[in-house]
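Missing here is one protein chain; the remaining ones are kept as they sit in the complex.
The first chain written gets the first letter, and so on, giving A and B; residue counts start at 1 in each chain.
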Amino acid sequence: MRKLTVALVVLFLFAGSALAAYPEKNIQGYIMWGAGGAMDNVARAITPMAQEHLGKTIIMQNKTGATGAIATTFVANQPADGYTLLFGAENPNLYKVTGLSQIDYDQFDPVFLMMGNVGVVVIPKDSPFKSYKDLIEAAASGKTVTVGSTGPGGLPYVATTMIEKIHGVKFNKVQFDGEGPCLTALMGGHIDAVAVGLLAAASHIKAGSVNGLAMISKERIPGLDSVPAVTEIYEQYAPYLPWGAFFGVFVKKGTPKEAYDALQAAYQKAYEDPKFDEFAKNMGGVKLGLTGDEAREFIKQNQSVSAWLLYDAGGAKFSPEEFGIKRP
Amino acid sequence: MEEPKGMAGNGPAQGTSLPAKDISKYVPETRRKPGELGIALVAFLIGALGYYFALGMTSGKFSSPSVFPKLASALIMALSAFNFVKALHRDKPEESSSLGRYLFPADVVVILLLLVAYCVVLPRLHFIASSYLFMVLAMVYLQRGKKILRAVLVSALALAVLVAVFRYLFLVILP
Partner (left out) sequence: MEQNLQYFLIPFLNWEMMLLIWVGVFAGIWVGAIPGLSVTMAASLLISFTFSWDINSALALICGVFVGGVYGGSITAILLNIPGAPAAIATGIEGYPLAQRGEAGKAIGLCTTVSVFASFVGIIVLAVAAPVIANFSLKFAPRDFFLLAVMGILLIGSIGGGDPVKGITAGAIGILISMVGMDPSTGEMRYTFGNIYLMAGISFVTAMIGLFGVSEALTQFRQAGLKSPKQNLDRIIPSWATFVKYLPLSIRSSLLGVFIGALPGTGGDVAALLAYDQAKRSVRNPSRPFGTGAYEGIVAPETANKGAIGGAFIPMLTLGIPGDAVTAIIIGALYIHGLKPGPMLMIETPHLFWMIVSCLSISSIALLVLGLISVKPFAKIIEIPKEIIMPVVIILSVIGTYAIQNSVVDIFYMIGFGIIGYFMRLYGYATGPMVLGLILGPMLDANYRRTMQGAEDQFLPFLQGFVTSPISLFLTLAIVFLVFSQTAVYRRWRGIQ
């Protein structure tokens, strides 16, 4: 296959044709979160496998800031030739309602959504709470329950908002810079509970250094079967689910179909590599494997849940309605 | 090393190096520098603007995002007012030293202009060309037009090393 491609490239070059097979030069990939985070890990784990199928190097760079809006804006301003990729998470879904930026995934085509991340409510191992019901009832009885959170739009923030809205309770929220610091504070006993992404918490739950109370999903997660799905305890969560974070690779709208297809095929093959399976399992991520319209649908559903939750909780500047985002 | 003070005396030949100023004790200068009042005013203005814009942020709680910006701006205003009064109590700057000459000796002006030009040119000529031009021009100017060939060669060499390290080793896509 590769020989054939090379032969074709040579042929085209000799013919002096403008038509060259994609990719004819190295590709740049921009990761919207910093080195060492979940987005960074996922992007850097799958890309070396994908580039083997492309035959060119994908140069990975972290371009951070404003929850990814800097990278998103930057890639949207590059030519749509398939040589600039955006490695993005769910954050752009809220840019419009928070007024952060007008550029979100509407300007992009999802090449591949590799992995998803569901929320999980965790407590310290020596916590007085024994079950999810205990926690919710304690909060409902008016006791002060201090929970960790992040800035509006982060998974802990939206998940906490969802819980508050469904049960009509109020937590005392302490805001941290990310999921990692939330968990660290939880282990040190500085907060009572936190809802974080499973990717950050899986290894700690497995080791027993924190206890998982409920997965914010409709089913239990393989590998962590001991943690109940939240719908088993409270059915009211069903309309909001499936909901969670996702990690994907995107190109700007208008990228030539040939380039899009080549990238998609490469990431599809990398996704199917057993090495990636192993990686997803270790990290505690949910494999998604969505592309094209399916991916678009998934992103829309996520946007609708998060944007409306945020808006109802008063964390959004603009109504999702203004941007045609439907209520879940 | 046991007697660093002695070492410093017979180490570098005096006069070839900047005589190390003893800054261990702060000795207030009797005369204020030209423009010293101005800079205290600028600092005060920064504080005032900082406070003004902090008024527009969420407030009302002890943990509001506006608490620290307000604290910092208030501190800046108080301290720069103090600096201003202190500078005022000192003697006037010497007649001979004009503000312009104090702030911008010829060499500094040229380098500053080159820097501004560099910023303007960078997006158009890209990194390699504009950096090369900057280095050659700066070196030629600083050597007072002598040894032009050396400036041309040294700049090329330095740039080659930088580009090799950043572009090819660190895979940084240069602007």
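We take it that a contact is a pair of C-beta atoms (placed from the backbone, for glycine too) under 8 Å apart; a residue touches a chain by one contact, two chains touch by 3 or more.
The shown structure was predicted, so the numbers you read here are calculated from the model rather than taken from an experiment.
Colleague: So which of the visible chains would the left-out chain be touching?
Modeller: Contacts of the unshown chain, counting the full complex: A, B.
Colleague: Of the residues listed, A:T67, A:T160 or A:Q303, which one is in contact with the missing chain?
Modeller: A:T67
Colleague: In the full complex, which residues of subunit A touch the absent chain?
Modeller: 30, 34-37, 40-41, 44-45, 47-48, 60-67, 69-70, 73, 98, 100-101, 144, 146, 150-153, 172-177, 180-181, 183-185, 187-191, 203-204, 206-209, 275, 278-279, 282-283, 315
Colleague: Footprint of the hidden chain on subunit B, which residues?
Modeller: Missing-chain contacts on subunit B: residues 1-2, 4-5, 7-8, 11-13, 16-18, 20, 22-26, 28, 33, 35-36, 39, 43, 46-47, 50, 53-54, 57-58, 61-69, 72-73, 75-76, 79-80, 82-83, 86, 102-103, 105-108, 111-112, 115, 118-119, 122-123, 127, 131, 134-135, 138-139, 142-143, 150-151, 154-155, 158-159, 162, 165-166, 170-175.
Keep in mind that, in the parts below, only the chains that are shown with their structure count from here on.
Colleague: Let me have the rounded angstrom distance from the C-alpha centre of subunit A over to the C-alpha centre of subunit B, please.
Modeller: 42
Colleague: Over in the complex, which subunit A residues touch subunit B? Could you list them?
Modeller: Contacts found on subunit A: 28, 59, 61.
Colleague: Would you tell me which residues of subunit B are touching subunit A in their complex?
Modeller: 171-173
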